[in-house]
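Below is a slice of the complex: some chains, not all, each in place.
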Amino acid sequence: MTYAFPVVPRYAEIDQQGVVFNGHYLTWFDEAFTGFLDHVGLPYPDLIASGYDVMVVHSELDYGGSVRWRDAARVEVACERQGTTSFTLGFSVYRSADEVAVSGRNVYVVLATDTWTKTPIPPRLAEALAGV
Amino acid sequence: MTYAFPVVPRYAEIDQQGVVFNGHYLTWFDEAFTGFLDHVGLPYPDLIASGYDVMVVHSELDYGGSVRWRDAARVEVACERQGTTSFTLGFSVYRSADEVAVSGRNVYVVLATDTWTKTPIPPRLAEALAGV
């Protein structure tokens, strides 16, 4: 089941065309990922404490519409692909209950924090990713 | 010939891992595009005044490395594709004279400001794009 992260668009994020400036969506993706980890009971600091970190190696965004100030926005998170040492999360930014404004994805690589080299996705994270 | 936009990484853009947070690169791409328009003698306000605007519909970023505080960074701009009503600019973020940290691209659609519908790339912009 998809995880949904609620976002209140900040006034400071709105540009003079009245829409969220595109770079902020990557901030939202990042916060949604952190929220997802909390949601599945694997908070980011715990992940790191257990010897793993993740690094974003690729991002994509498609701007089909715009989020505006006062929109009740949310970012839905889904796992699009799970490999051995990497995974792809898809993010759908809704500007209302059923209207997607922006969609995108981040490709994450899992690193071992002792060697900072690629390492297989740890079981608890793999399980959490399988659920979204 | 590629256009190069110099960037001084701001302290506020550096995260606690000591590297530029990924969302800021889209801000740099945007500033580099504005700088490019100035460079070719077609400043953004003049473009709009002449009845055209551009809208980013797609972005991609590949993070091969990191930009850090005090790096002498620059964003090189190249036109990767020029269609009828859209074009793609490639951006290479250098963290030093010859080391690319991040590369990406934006797909832009040209709009007529009277109807806000797609319209062919105006000649002066097409010519400028052909030069990079």
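Annotations
Order of writing sets the chain letters: A and B. Residues in each chain are counted from 1.
FYI, a contact is a pair of C-beta atoms (placed from the backbone, for glycine too) under 8 Å apart; a residue touches a chain by one contact, two chains touch by 3 or more.
Just so we're clear, the structure is a prediction, and the values are computed from it rather than from any experiment.
Count of copies in the whole complex in this file: 4, from one repeated sequence with 2 chains shown in place.
Keep this in mind: only the chains that are shown with their structure count from here on.
Work out the mean CA point of chain A and of chain B, and you get 24 Å between them. Touching chain B in their complex are the following residues of chain A: 21-27, 30, 55-64.
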